[in-house]
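Excluded from the complex is one protein chain; the other protein chains are retained at their positions.
Letters A, B and C mark the chains in the order given here, with residues in each chain numbered from 1 onward.
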């Protein structure tokens, strides 16, 4: 069987869910005729028609608001942000309307908001955002960050079937770089479950999205030094999978969090709070984090490389921690 | 000398800075003729005229964008959000324009964005926000949360004189409840400095804004039980005052963070990460946090009281931690 | 002008107008007794807008009221007790005390979307409702309101523009009550008529005397019919006046007394009473009955509200997520097969132009409307050769 890219896996999820349920519609800028800036929705217009694949004006607030309204009317809209950076333009609709709707008014918002996030492709300061923490900090949302093609497909299916607003961040660095054999037929990956990608006893490396691969590569290098790192893929950031995280720390007693998002206020903080408050006695060393710098994402390759985490930085931090 | 309220202190800072520097202007909804929804700018129009106190249309994005432009032209605009909740409507201008401008283009943005935040006054889910973490997680901004009248005045002056975009969150619960004797004459409080409000050896309680008072009251109760809590007022959330935090934890070896903001992704996480990575050996117990629930701010008194931190919750957490 | 409504409808309009007025008067009393939490906003003087517009809708249609549209909620079937328990934050309220004021809705039966406090939010949301309604074959109209001040928000623009681009069945009432808090309209936008906002979107608009409930109802009915017929969104500017402060705390000294005096003469209730009398649609006895009915309804509901418990504290922690407590189900009024492959396939929907050189996707399968491809063509004025290029989109990539 041919291998399926991360991008193609997302496209398949959209196809299959739209085939399964006529309540699923897609809207966004250039998603129809063009098939989306990254071609994630290529072929959807041809198959499902313009009523279900809707090219919109450039109006993120309008689009997200309309998706909420469609959800109220019983549809399951999927919204594409052309680049996730532009989610800042509909921040109010997401945080004040979609997120609060069920709690306040008992009105579920079965909307998926998806789009390409992340750096490493020299997209510069306005096409490389990792905005997950803005939404992890907003009660009422779910936040999903898949790293594998399997998860991308299975989690998007779960997101579409979920009655709550789900932010689905697709790491654009992975779109065409990650390829896997996917099983035939329908499968879903539950939201809210992390997974151990590599077992180890010396320390836990928590990570997600593109940084999972950086972490795995670091773990492979560390092994050569005799350091056995356990690598966990968070997959969902909200709700966090406390159990998997705590169980791993209970085994390894050391924790390193790796995220591409900027440092201050990143998810490493929330995890540090979670672990120190719930498993303090399990810790045999400081919680470390390897993250991007606290700056906008710079454009030049030399700058962006310096800005981003990389294998060397992860190895160095893990080594220090293992020897602590 | 008559005591000055927190609100009046803010008004004085605006008055004095506008008196001192003709580059300082104020813009926002109903700030002129009406003097602002909370009357923070009462009398400013009369003194400084409509050119410097500008009633705008209801356009948060328009207002913040215009303030950035004014800043580019060498002015020092202060923007009032009528309620801080509506800052969600200009999230893009703040995070993509104001925050990135100096780093990317060397164009400083000497803009202050201020407005009433916080709960406890039954303002309901759209008039009680504590949005600080969205901005703490945005490199390029400064985030200030004063608790006292003195700090409100002194920090607002510093904010206005700063060449960077400063978010100045005024806790509306404190507006008329906090009164102090203020010194005559000009004074400024530096951004980025926390302060020890009460000394103690048994644990550190970190807090800010309205929760400072909850923490102090809890500390007073704890003292009766023989627990001596050190209470720190963060005052500035970005940049965080690492030194003061770490020095206190080095003394007390226990840390409790109290914030009114919702729990997941709140500042307690960042502080937990900071302390566990930089002062792990100083810790003699888990880092605890007392925060609001992970929900929108509910309207009914019974619900909001349950939602918010309070003295009893802080005392209970501190007691447990002290006896750890 | 000839009457277009029956006597019963006229009396019903009066009932709602008066119920709206009396309910709000009652709430002002409760506010002074500290029984209402937070702020209290008044629609005094604007009741004809809420009531007249909502009255023009059919049962399957949708509304999303703003804070001064309690009248619309009443027309839509909510009871004074719903409004009262909301404002008093009781457990029996539509939101169980989680939200206040007119922030409540009912997606399943009354088709009411809850407002937020953030001005403009509802316009894109109701556009989405209208788009979904068309997709589901429901033939419904979505109506919402916005203040003069709220028309300056980005959400207003994006929502209405999207509705226009999609020819969504949205009726937007711009309630021009002359003030946005303390800011007069002229400081918000240099337009004499806010109906002019519609021109940015190439959509229909109308201006109506917002203090004349019959004129309002008629204008709304026409707009609803246009929208339902697929002619796209309609904007109605209702000119009226906010007769109280922005909310109870605001004595509104910035409003000139002369202005209030002028508008007091145009009170929508007084005028409608005279209208009813002039047209012999009621007599003193009928009026008395309506007044008595309203009084007793409000009395009963105030009692109900006052006797209602506050919510249990633990409720605060519940309901952030829908975990199966609500169903998401669309009310299909057309065969689902129409939108499923192979029938949903785009190919039949591509329009081949006579000239053959361009093909543009249409917006509606029902033939209700189509976007003319040449609208986007350039017709530079200063050049000789007239140019008719047509934007298009090819199916093949």
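Basically, a residue touches a chain if its C-beta (ideal position, glycine included) is under 8 Å from a C-beta of that chain, and two chains touch if they have at least 3 such contacts.
For clarity, every value in this text was computed on a predicted model and none was experimentally measured.
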Contacts of the hidden chain among displayed chains: A, B, C
Sole contact to the chain not displayed, among B:47, B:176, B:201 or B:323: B:47
Listed residues B:62, B:131, B:200 or B:286, member touching the removed chain: B:62
Full-complex contact with the absent chain, from B:10, B:25, B:155 or B:174: B:25
Identified contact with the non-displayed chain, of C:64, C:125 or C:165: C:165
Contact set of chain B toward the excluded chain (per top definition): 19, 22-23, 25, 32-35, 42, 45-57, 59-77, 92-93, 96-97, 100-108, 110, 139-140, 142, 163-164
Contact set of chain C toward the excluded chain (per top definition): 148, 152-158, 161-162, 164-165, 167, 176, 178-179, 182, 184-193, 196-203, 207-212, 215, 232, 239-241, 253-256, 258-259, 262-263, 266, 357-358, 360, 371-373, 375-383, 387, 389-394, 396-397
Positions on chain A where the hidden chain makes contact: 29-30, 33-34, 37, 55, 57-59, 61-62, 82-83, 85-86, 88-89, 122-127, 293-296, 298-307
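Basically, only the chains that are shown with their structure count from here on.
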Most distant chain from chain A, judged by the mean position of its C-alpha atoms: C
Approximate Å spacing (C-alpha centroids) for the pair chain A, chain C: 37
Distance from chain B to chain A - Cα centre to Cα centre, in angstrom: 30
Of all residues in chain A, the ones touching two or more other chains: 92, 96, 100, 103-104, 139-140
Contacts with 2+ other chains: residues of chain C: 95, 98-99, 103, 116, 118, 154-155, 319-320
